[in-house]
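One chain of protein is taken out of this complex; the other chains stay put.
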């Protein structure tokens, strides 16, 4: 049902943010690659990783590369779909185990992935998010098949408790022979290097980006009362408990202060209790509004309703929310955790310690600045922030990584086994070396069962010989065949 | 776009003449219905067509000419046919022509006023499609299109595609009425021009059916009136009737008959089909029932059946049980000195009795006795299971007492059972299904098993619930009713102590009850399965659309899933010739479409939920009556 | 743009920000890399004797399990008259009850607001239920083989020792579970005893030693640590003596176990502190210091 491209229609507007003109110009300059993005997290699921993959792929397509995305089936959205600009998405029918991450046996996904890699003539596998089992599987299989691998880590991890120790071990195994790793911030790079015991030379830092055209300030904003906006999932890691402490403090102090809280999550009940206890939603004027889950396209409209953006996360690799808020011209108050200090310059953000007291002080400072009107105008902030992070820049830097990786060589089997055993400790190393051997045998069996010559080479929708032409979706195939 | 000419195969050998048919503009196809032969007077042809048109509501017109050259072609005829186009003006004007010898026909369609289609100068491509008029007329498309109403305009609007062709042919019977023996002024040739197809029997049946229906309907109304009188509305009767499957069957049979003999005509084909199906299934049912009846009332099979059905009811076993039970009673239920001593004794008695019976040679099965043996076995250490002896004894005696009660009940019933069976046998003349609902009798005869099952299930259920909650207490948790989840909770010391004590006791007593429950559940399931099978059989007989299946078997074209085309061999330059055949409906779809509604007892829950219920000891009634399915 | 590294990187200092393009490649590693790495921030220093003192709780629990086992063995052999055990048990628990109030001048009771009537009631509940159920307990497991019972009770007692609340806040600690397991084990063992009375008394004794005794211990440890140590030693030696009267080997093994737990394990704990190395940095998930429940209460 490829032509149904519902995804394409839904995310079309957010993708068509600049003219398609420069696409082919780059192709002559740099070599083009066939890139396969693998992750468990993709649309229709919503989040930072998803939008990162989507936007990055769009920009890479624009730069003349061939990009496909492999993820697992969401509900009845199985099979193959085409999104905007012929971005091809494989929704593989794999079992989902724990919050949208597939179960991994390290083998069961090999036949399909191998088939896809072969038929799409993929040269570079780019996996995302260390939480996604599918991404690690893909890395493992790709190394077995001798393809080049890139991994992007979107998250931070502690070293304290048992679970993180285990996950770090697995990460070590899966990254020890990966060609290149991309992190979204320097803190995240340090973290990843420590967790996976990597050589920092092969870890690049490429920040996320936001689409500045989606997050523009509202020219006519009312100034009667100050509004603080919070947009995040209401979970512990996002510091919702701190929020539940901040709200009553400030609401008692300033009578003309309102809160708008967008997002859903298990901790929502706490906020509701706070609201009950301090009567912050009397019929006359609702001072604390809980909006519930937000669509990505609504976020801007929520942001521009406020003057100050508050981020209470307890850990963040690269906080996209504050960039979006700043791009909408809000004064950002945030906790000083993870990579947040690197994201915005001091004049745009007020950093506090993750405690109610410090955050309240930061907010009061922001409020006083706002009242005294020393804050720069939203449009000014927007124009500054707009230059910081753009997807095109991200795509260029990622392309550099690809070029570098394409130059490298993939470890042959024996070297790989040696590296595993030398690098991942005696026990784990041996176990995974054995698994790698099994994987290799399985692959040879598959090659014997269906040799590569039997696999139809797919018709590129994107890339140098891309056959995608923007007709109405039904006549896609005919258009394709005319072009051949 | 290609012009399609649907041509009836029966007219292929007709003499030259005019093509009469309907022109379907929206898919530019011409449906030829008949051929008008020479000589004719154009006025009369037009009259005839006008009659047909206002009779059938189909836009019948003269589509063109048909010339069949038997002897060497003469130009005069050709020119004449050319000329006819001027008289009967039609757009486009078809000219079919069949040479002698060659199978390939020539056909061309000419437009009078060329400027309408500047692209094609008068001619355009023609495709000949042959169809069997009779089959197309009789066949019935599935899924049925919008039901044809008799205004030509929106009839054509409602039916689209090939359905339009079928519709046209079906509705223009008026054209086919006239055969060549009635001295009409116009000679046509079509599928029954050789004589109208009809049969004496069918006509007679049609004549006879009216009064019969009236009579039967009157009788049935009487019966139903009687059945609805207030006496049956009283509580116990109505309750019993709702539970007994015989009553269900009778009610259903009554509905069927009333439906068959309802005096108003069936308005559409599906209802007619349904009537026919019901009639056939009732007939078959009654026939089967009568055969069963004749077989039963042959040489005293009733008696044998009765003996086979009645569980053992002879004084010896009963008395022995009574003695045994009395013994148990006077040893008292206090729990020590269990009945190890007398078990062998009773077993021996049983064996003796069994041997005696075999010598008597009545091949009966001793349900009650087998149950007793089972209980004896359970009261020992069955399969080396670790059971709590005291509880074991108590349960065992309890059930033994029940068997005793049961046997006395059978004593009371045994003289009547044969007569009951005899009357049941009589009921077979109402049909096999009614007779087959002996599942009532089975239910009556295995009432004790049901009781055992219920006791066992209740006990077991109690244990399981207690254990689950106590296990939570054991772990220091509790079930939060408001949040529907398990919370941790701090108990007092004495609560903990008592809870754990009870928990231990229940844990060690669980195997005993579980075993009893298991055994009796298995028995119950056996009975339920038998009943279920009988129900299935009845359901099958009731709901199988026999008439439709017969039609599909003998007249495949009557029920058509669509059409299929076959390309006849053709040579370049000549129009393409296709043969349109009826694609018969596959059997599974026939059954699916025409299934009769039956008082089916449908399995209430899936296997998974059934197993779950069994595990948690909830009562199961896998066969639910039609009544509570509706509400 | 992040072009190739330009030669004059020396004067342009690399700074750890993402928002401005720096003339370094993306995989550039500065010498300030990992400078915020901290180690062993929360490492604690232990005093040897303090650890030994804390370990006495474990000793206590081990000893009480051992004592319970010994007593059961005596009763099973018939060497110990149930009445005698009942008498001593009652006497001991009464003294313990009195002590329990005397130790802190009864303000613990005032805090908990638990009346003596409640105590009496729960005591009555214990007695009556145990006595009422004792015939059932007696016949409960007679068809189950003895080895099964032994295995089950050993397993349960181990569980009791594992889940017991030694004062450490770990996830698996659950005093309820440990107490229940102990009671389960005692019921199992009691059902093996020759007479109904034996079973009754065994279960009551289990209550005393597994439920009441630890409460008294806690109070002792809180109020008078010195005499708590004394009590622990006394208890340990009595347990050893009892075990010695049954089997010398068991006694020696048990003594070794006690010594290793009370002396060796603390020693190793302190030694291994030196090798401790846990990493902290800006990536750690910040934990919320102050309690936020005050906003919700």
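A, B and C are the chain letters, set down in written order, and residue numbers restart from 1 in every chain.
The rule is simple: contacts are C-beta pairs under 8 Å (C-beta built on N, C-alpha and C of every residue); 3 or more make two chains touch, one makes a residue touch a chain.
In the analysis below, contacts and distances are computed from a predicted model.
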Identity of the absent chain, which is to be given by its UniProt protein name, from "Phosphatidylinositol glycan anchor biosynthesis class H", "Ribosomal protein S5 domain 2-type protein", "Gamma-secretase subunit aph-1" or "Translation initiation factor eIF2B subunit beta": "Phosphatidylinositol glycan anchor biosynthesis class H"
Chains on display which the left-out chain touches in the complete complex: A, B
Residue of A:31, A:47 or A:111 touching the missing chain in the full complex: A:111
Residue among A:31, A:47 or A:79 that touches the chain left out of view: A:79
Residue, one of B:38, B:295, B:565 or B:587, that touches the chain absent here: B:565
Residue ranges of subunit A at the interface with the undisplayed chain: 1-3, 78-80, 90, 92-93, 111-112, 115-116, 119, 450-451, 454, 456-459, 474-478, 481
Where the missing chain touches subunit B, by residue: 1-2, 4, 26-28, 125, 127, 129, 160-162, 562-565, 567, 570, 576, 578, 583, 586
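As a working rule, only the chains that are shown with their structure count from here on.
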Chains touching both subunit B and subunit C, listed by label: none
Gap in Å, rounded to a whole number, between the CA centres of subunit C and subunit B: 68
Centroid spacing, where centroids are CA-atom means, of subunit A and subunit B in whole angstrom: 56
Separation of mean Cα positions, subunit C and subunit A [Å, integer]: 45
Residue ranges of subunit C in contact with subunit B within the complex: 122, 125-126, 129-130, 133, 136-137, 139-145, 174-177, 179-180, 183-184, 187-188, 203, 207, 211
Subunit A residues touching subunit C - in the complex, by the definition given at the top: 156-160, 180, 185-188, 190-191, 193-194, 200-207, 237, 239, 241-242, 244-245, 248, 270, 273-274, 277, 314-315, 318, 335, 337-339, 341-345, 354-357, 388-389, 393, 396-397, 400-401
Footprint of subunit C on subunit B - complex, ascending: 335, 381, 386-390, 473-476, 490-494, 496-501, 503-505, 508-509
